[in-house]
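Complex shown without one protein chain; remaining protein chains in place.
Letters A and B mark the chains in the order given here, with residues in each chain numbered from 1 onward.
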Amino acid sequence: MQDSGILVLFQGTNFLRLWEGLWVSLRIAVISMGLSLVLGILMGMIMTSKNKIVRFLCRVYLEIVRIMPQLVLLFLVYFGAAKHLGINLSGDVAAIIVFTFWGTAEMGDLVRSALISIPTHQYESGYGLGLTKLQVNLYIIIPQTVRRLLPSLINLLTRMIKTTSLVVLIGVIEVVKVGKQIIDASRYTTPGAALWVYGAIFIMYFLICYPFSRISAVLEKKIKD
Amino acid sequence: MDMEFIRNYYPLYVEAAKMTIVIALIGIILSLLIGLLCSMIKKLEIPVLKTIVNIYIELSRNTPLLIQLFFLYFGLPKLGIVLSSETCAIVGLTFLGGSYMAEAFRTGIDSVSDIQLESGLSLGFTRWQTFLHIVMPQAIATSIPVLCANVIFLIKETSVFSAVALADLMFVAKDLIGIYYKTDEALLMLVLSYLVLLLPVSLICTWIERRARYAGFGNTGTVSGN
């Protein structure tokens, strides 16, 4: 009964529950992104350090994030922490830790390349106008950096949102889990529910991510012109 | 750390890694083909097909692979389309990778100036021949760093295949943790497997990138004038 399958989405509070489920993942992405922003700026400054050992450690950190699948990191934190630290991390917290670990690396690398790409005469002309160091950073350097980084940041955010779909695999009750519950509950009444529920989740993710990727593309074009 | 346990169970990881490599390889090759096709359709502005390609790229880039897989594996059977775990994994990876590869090729194609296309045409090449012999060789050279990054990205994405009941590395690790509660050993082997899988690829990519950047098309010789 594919025809009536779609109705399962609108039975009771099903549709609302799906969106609430998606919000659980979105919240993880937003919190991780916020933390990554703050820590990433620090990380970026550390990465420009002249100390060879510091730079080597940063390199290793970046390489780990580049190579290890996020799901592996999630497993490490979720299962590993439970065993060694004796604490039972909830899936949400494990996810926030992993995504922040990942985001800080990417953000740090972006900040680093932005910092080294600002020509020194930008600083000099600021000082030449009689601005203090703080003012130069505040009015000249940071606005330029932010403008240039914005597309990559939004891009990172959408990737995080997409990757939060993985948290269902470490037991977080989010949109896919809710979807499964709905499918299970209507197994006999609506056998075709899976098609519509997973289809709906697919579209929901698209609706969230698409605007961000449009904004990012538009901003990127603006910077180029 | 239980070395005995590791000795006994590491073959499971080897098996899983082999399967991951095969599926990733097929998926990446198909992604490259689809990406090439899509980028050409976009550049040659073929009506209708161009719109389809645009919709595909947006859908693929703005949804998670995991959800794509769930839809393929649990959703499609309700329409009577039943795919095996392996097929799902390959189709899903290709659906995702095709759009990423298409965007990589497009960046390369955009970097080739229009005058190159016109020179080809004025020598009597058809549009298609111009594309094949003149635009694409240059475009691919420019795209290589992004293509490499995509390859690494796609191999990493294979880690979600356990969700469609494929006995991959994650699946094995989760199983060992669940059955024997050998968390450390299982996770260690998991991390090592991905290191063995991805570190060489990452190194090769860095090497290719460097070569593509420094040694392209007679760059090492003497430069005179202009």
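By definition in this document, contacts are C-beta pairs under 8 Å (C-beta built on N, C-alpha and C of every residue); 3 or more make two chains touch, one makes a residue touch a chain.
The rule is short, and it goes like this: contacts and distances are computed from a predicted model.
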item	value
"Amino acid ABC transporter ATP-binding protein (PAAT family)", "Simple sugar transport system permease protein", "histidine kinase" or "2-oxoacid:acceptor oxidoreductase family protein" - which is the UniProt name of the missing chain	"Amino acid ABC transporter ATP-binding protein (PAAT family)"
Shown chains that the omitted chain touches within the full complex	B
Touch with the omitted chain, as defined above, among B:6, B:37, B:59 or B:141	B:141
Contact residue for the chain not shown (choose from B:6, B:83, B:121 or B:188)	B:121
Residues of chain B (touch criterion as defined above) contacting the omitted chain	113, 115-116, 118-119, 121-126, 129, 133-134, 137-138, 141, 216-219, 221-226
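As a convention for this text, only the chains that are shown with their structure count from here on.
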item	value
Interchain centroid distance [CA atoms averaged], chain A/chain B, Å	21
Of all residues in chain A, those that touch chain B in their complex	2, 5, 63, 66-72, 75-76, 79-80, 82-83, 158, 162-163, 165-166, 168-169, 176, 183, 191-199, 201-202, 205-206, 209-210, 213
Residues of chain B touching chain A in the complex	58-59, 61-68, 70-71, 74-79, 152, 156-160, 162-163, 170, 173-174, 177, 183-184, 187, 190-191, 194-195, 198-199, 202
